[in-house]
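Excluded from the complex is one protein chain; the other protein chains are retained at their positions.
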Amino acid sequence: MRLRRIDGGPACEVEILACDGKSIRVTIDGVEIAGEIEPAADGGAVLRIDGRRTRVAGARARHAIQVAAGPAAFEFVTVEGRVGGAHHGLAAAEVAAPMPGKVLRVLVEEGAVVAHGQGLIVLEAMKMETTIAAESDATVKKIRVSTGDAVDHGQILIEFSPAPANPSAPESPAQGE
Amino acid sequence: MRLRRIDGGPACEVEILACDGKSIRVTIDGVEIAGEIEPAADGGAVLRIDGRRTRVAGARARHAIQVAAGPAAFEFVTVEGRVGGAHHGLAAAEVAAPMPGKVLRVLVEEGAVVAHGQGLIVLEAMKMETTIAAESDATVKKIRVSTGDAVDHGQILIEFSPAPANPSAPESPAQGE
Amino acid sequence: MTGRKIRKLLIANRGEIALRVIRTARAMGIATVAVYSDADRSAAHALAADEAIALGASEPAHSYLNIAAIIRAARASGADAIHPGYGFLSERPEFARAVRDHELIFVGPPAKVMAALGDKVAARRLAVKAGTPVVPGVETGELGAARKFADRAGYPILVKAAAGGGGRGMRVVGEASALEAALVAAAREAQAAFGDGRVFLEKYLARPRHVEIQLLGDRHGEVVAFGERDCSIQRRHQKIIEEAPAPGLAEATRTRMVEAALALARAAGYQNAGTAEFLLDGDEFYFLEVNARLQVEHPVTELRFGRDLVAEQLRIAAGERVGAPPEPRGCAIECRINAEDPEHDFRPATGRVASLTLPAGPGVRVDTHLGVGAEVSPHYDSLAAKLIAYGADREEARARMVAALEEFSLVGIRTTAALLRDVIASEAFARADLSTHFLEEHMPRWRPDDGATRAALIAAALVAEGRLGATRGGESANGAAGGAAKARPSPWTALAGFATGGRR
Partner (left out) sequence: MTGRKIRKLLIANRGEIALRVIRTARAMGIATVAVYSDADRSAAHALAADEAIALGASEPAHSYLNIAAIIRAARASGADAIHPGYGFLSERPEFARAVRDHELIFVGPPAKVMAALGDKVAARRLAVKAGTPVVPGVETGELGAARKFADRAGYPILVKAAAGGGGRGMRVVGEASALEAALVAAAREAQAAFGDGRVFLEKYLARPRHVEIQLLGDRHGEVVAFGERDCSIQRRHQKIIEEAPAPGLAEATRTRMVEAALALARAAGYQNAGTAEFLLDGDEFYFLEVNARLQVEHPVTELRFGRDLVAEQLRIAAGERVGAPPEPRGCAIECRINAEDPEHDFRPATGRVASLTLPAGPGVRVDTHLGVGAEVSPHYDSLAAKLIAYGADREEARARMVAALEEFSLVGIRTTAALLRDVIASEAFARADLSTHFLEEHMPRWRPDDGATRAALIAAALVAEGRLGATRGGESANGAAGGAAKARPSPWTALAGFATGGRR
């Protein structure tokens, strides 16, 4: 499956090849990793990979998967399709809310072409305004929220389709795929 | 409902009259008790009765109800009917396993009349033999286990009916009820 | 001036500090009354106290800052004393006054002492009078005087709010051309935040350490010091790591700092627990402010001195005399695990605790109000848990803290725990290269390391497949939610039956 951190960034393809309750084999972006796994009575587990022991625990929230790996906490969303730099120049096919909050303003319209870094939506969370910006050039395919909506961690706000072909973009050689 | 500690002893009639998430009213053996209750996020609660605060937590096991009241741990079984000293001289309508174990020997037969203190069943638990004895004179109505059976906490082993009328027993005035 | 035994204590606070005060009060045989906002109805502190009284809506102004409601709760419950904790009303002279006006004991200094120390300019004057060094500065925000001072002292200089706190109304000015704008902006911010636009100027120390002295004063005029703490490691002007003793501090400097703090406290007529904060620049130190309350980081002093500072506060409030402080022993470090996102400028994080593993073991103390199912809401501060590690020496305390942070696990809310682990494990921290700029210098653009990210991705995939973890609220998907003992699938079942997975 494809997992992306809730705040954006590249998605990773994670596939669990085998997990028999003692050993585990996975691929992450095609690289195979083998290790041991011990489930704990409390629902967590211990992973031992390359001599490193990590206590992991996790929970499914409504829109996100929350996990802890040792003291580090992560929130992932599952994303669809094999999009990415090599495919239409799109960093991700959608943008998710990085925190619960209220939609203060929607800065774009469906069909609009947005540039990398351009503001999309302003959220109010923890009494602060946070602007969610585009991670790559893209076309706004669908806006799933409206001003005033309360949104949850990881809730999809906007779906993208690729930006229109732009001969000057460095990714252009891949665009014909 | 009627609750009895798993090891035997008298049963108590507990009725929850009202519980609105802040105050609670119950009767225990007919005596009304009022207090406060605050549920905790972890599934437990705090009871405040007569100026005494007690943290309670509980779980339902297969045959028993396990609760903690502060540091004290209890196991109850729910028992049926309004039996007791005033009714046919029966301490309880059944006998339950006080611990998980294996039935080593069944010392009585269905239909037999047993006396208070008489051995009924020998359990092996924790590598020790424990004899379960009758809490009152009674007639063995039904034996629910056989030699070799593994039994769980609170599992009913034997059901009783009242002992045959005995004119010399002090409870005899109540027997005509 | 005569003592009065405290029989029932109301704690006008929430979170870990309310719980911590309740524990000490209980061990002293003092009945406890918690107060709570709507959001905290089933919070740990409300459940822990002998009684719990609702204050009002979740916003602090309606609950934990609502003086009238708190006084009402104290009177309704028959409490005879109020502990303010830290934050909220703990340094509001009007609260201390209201408590005493209702003939209740306030566990803290007298209102007028608090008022005198709360104004930074007044406190600075008091320090000068008591012979305590202060950062070179000028007590005005008037442009002419400010420019004259800044030209003489040299840039950068610091503009600070007289009524300030928490970094608000504070500006670093790098060059003369930026001074006027900074004075205006700081004054505006201070006016908005504190209703008091007065600002003043100080020389900006480039790479100072933050070192503070723990004080205890009784109602009979005696003040003693319980050593120092180094609280240099901060984010957004707020401490995140504290330790005692301050590593590498010359004994002579320590002695001078303690003497300066005591002189100041005596001059102020200080009572109860308080802290004199200093900036340390090489061997020179400068008075910063007095915090007229218990500090968040008081446990490091408790572990080092083997004393319960809340118990000391309660005894002092009841009129007892402070004794000579015991000999300190060993070293203690505290890490504040905040519900914040360390990858995004420490922005506050909220959520509900789905699973929680707290560290334990020799020398490890955890002060937290969180448990499975608890919620961190946007209404209150972001402190989630304090880990405190004691060791016979700094290196043992440090190693125990690394191990403790590695045992800490929280699902449901982002925290700073992994960043703190990396700070404590760093070579810079090990050699005590401390300054208030530690994070910028040593942990710029912190991210979890690749091994953790890899483990997290695997865990997330297992969660997505329903093979690992709790759904929100602590229910296990890992076989742990089954029926009775015998029938219950072992924790193995879920994973064991899962030979191949992924994209089918």
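The first chain written gets the first letter, and so on, giving A, B and C; residue counts start at 1 in each chain.
The rule is simple: contacts are C-beta pairs under 8 Å (C-beta built on N, C-alpha and C of every residue); 3 or more make two chains touch, one makes a residue touch a chain.
None of the values given here were measured: they were computed from a predicted structure.
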Contact with the hidden chain, among B:Val67, B:Leu107, B:Ala133 or B:Ile156, goes to B:Val67
Among C:Pro109, C:Gly141, C:Gly197 or C:Pro299, single out the residue that touches the unshown chain. C:Pro299
Contact with the hidden chain (one of C:Arg124, C:Arg400 or C:Arg454): C:Arg400
Per the touch rule stated above, chain C touches the missing chain via residues 19-20, 23-24, 26-29, 41-42, 299, 302, 306-308, 310-311, 326-327, 329-330, 351-352, 357-358, 360-363, 365-368, 372-373, 375, 390, 392, 396, 399-400, 402-403, 406, 471-476, 479-485, 488, 490-492
Omitted-chain footprint on chain B covers residues 1, 3, 7, 12, 14-21, 24, 26, 28, 33, 37, 39-45, 47, 49-50, 52, 54-61, 65-76, 78, 98-100, 125-128, 130, 153
Taking the full complex into account, what residues of chain A touch the chain not shown? 38-43, 46, 48, 51, 53, 55, 61-63, 100, 150, 152-153
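Assume only the chains that are shown with their structure count from here on.
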B-C or A-C: which has the larger count of contacting C-beta pairs? A-C
Most distant chain from chain C by Cα centroid: B
Chain A-chain B separation of Cα centroids, rounded to whole Å: 55
Using Cα averages as centroids, what's the distance between chain B and chain C in whole Å? 50
Going by the contact rule already set, what residues in chain B reach two or more other chains? none
Sites on chain C at which at least two other chains make contact: none
